[in-house]
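What follows is a short report on a single structure.
Of the protein chains in this complex, one is absent; all others appear in place.
Chains here go by letter, A and B, matching the order in which they are written, and residues are numbered from 1 within each.
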Amino acid sequence: MRDNWGYVFAAYAVAAVVLAGYWRHLARRAKVLTGREGAR
Amino acid sequence: MSTYARRAWMILWKDVLTERRSKESLNALVFFSLLLLFIFQFALGPDRARVEAALPGLLWLGFILAGLLGLGRTFLIERENECWEGLVLTPGDKSAIYLGKLAGNVLVMAVVEAALLVLFAVFFGLDFTAALPQLAIVLTLGTLGLSALGTLFGAIAAQVRARELLFPVLLLPAVVPVLLGSVSATQTVLLGQPLGEAAPWLKLLAAADLIYLVVGILTFEFVLEG
Partner (left out) sequence: MAARALGWLAIVALVGGLGAALGYAPREAVQGNVQRIMYLHVPAVLTAYLAFGLVVVGSVGYLLTRRPGWDRMALAAAEPGVLFTGVTIVSGSIWGKPTWGTWWTWDARLTSTAVLFLVYVGYLLLRGMVEEPDRRARYAAVVGILGAANIPIVHFSVKWWRALHQPSSILGPEPSPVAAPIMVALLVNWVAFTLLFAYFFAKRIEIARLEEPHAG
């Protein structure tokens, strides 16, 4: 069977983008909120 | 009659009376069924075999679309006429309200489904009489599930501003098993096969109905608070 490494990498790439994206979203949101807390 | 049952009955009776006097919802829903018929025909084209092959699915598509309109309005009458506090302040077990509203919805759906069956029979030259008793059983099980979910989600959606958007978004994913089971069982029945052939699906529908009813009864009071 042909080796479909392209598909394997595509799947992992999608997962990485989604999960890393959420990671950054959370980090950014937390930073904004703690910044706000500190400013009070 | 116990107070609980009487409360449920009062809700049902009040809704039936209101509907009988104004006739607004039921007329519109039945007319909607007629419109659906034309839409289905135009969407599927003149090939009658195609319509007949898709018949179980089309029937339930019609029921669900009518349900989206009709069930979503379950609590609108209280919202629009400022009677909501009356519901919230009802003493005792509020799930009586849920059952009363559910009964009303089942009645409305029954009328709409009967109308749709008649319209299909007339416009597509179909004969349901042979399968009618079995069809009634399938329709009852499916409608019960659809209405149990619709009444609960209707109560939530009624209290949210974007209710026309929220109601389908909540109802449609939840109603998938009811749809799958009802369409399969309907197909079995319309093909003239004995009801026993559809037994697994009927059991699934019955189990689903039970679960939805129990969750609805247990959680309704949390939906209905101030």
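Following the convention adopted for this analysis, contacts are C-beta pairs under 8 Å (C-beta built on N, C-alpha and C of every residue); 3 or more make two chains touch, one makes a residue touch a chain.
This structure is a prediction, so every number in the text was calculated from the model and none was measured.
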One chain is left out of this view; which of B:Phe32, B:Phe120 or B:Tyr212 touches it in the full complex?
B:Tyr212
Note that chain A touches the absent chain at residues 1-5, 7-8, 10-12, 14-15, 18-19, 22-23, 26-27, 29-30, 33-34, 37
Could you pull out which residues of chain B are in touch with the chain that's been left out?
149, 152-153, 156, 159-162, 166, 169-170, 172-174, 176-177, 180-181, 184, 200-201, 204, 207-208, 211-212, 215, 219, 222-223, 225
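Keep this in mind: only the chains that are shown with their structure count from here on.
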Based only on mean CA positions, could you tell me how far chain A sits from chain B in angstrom?
42
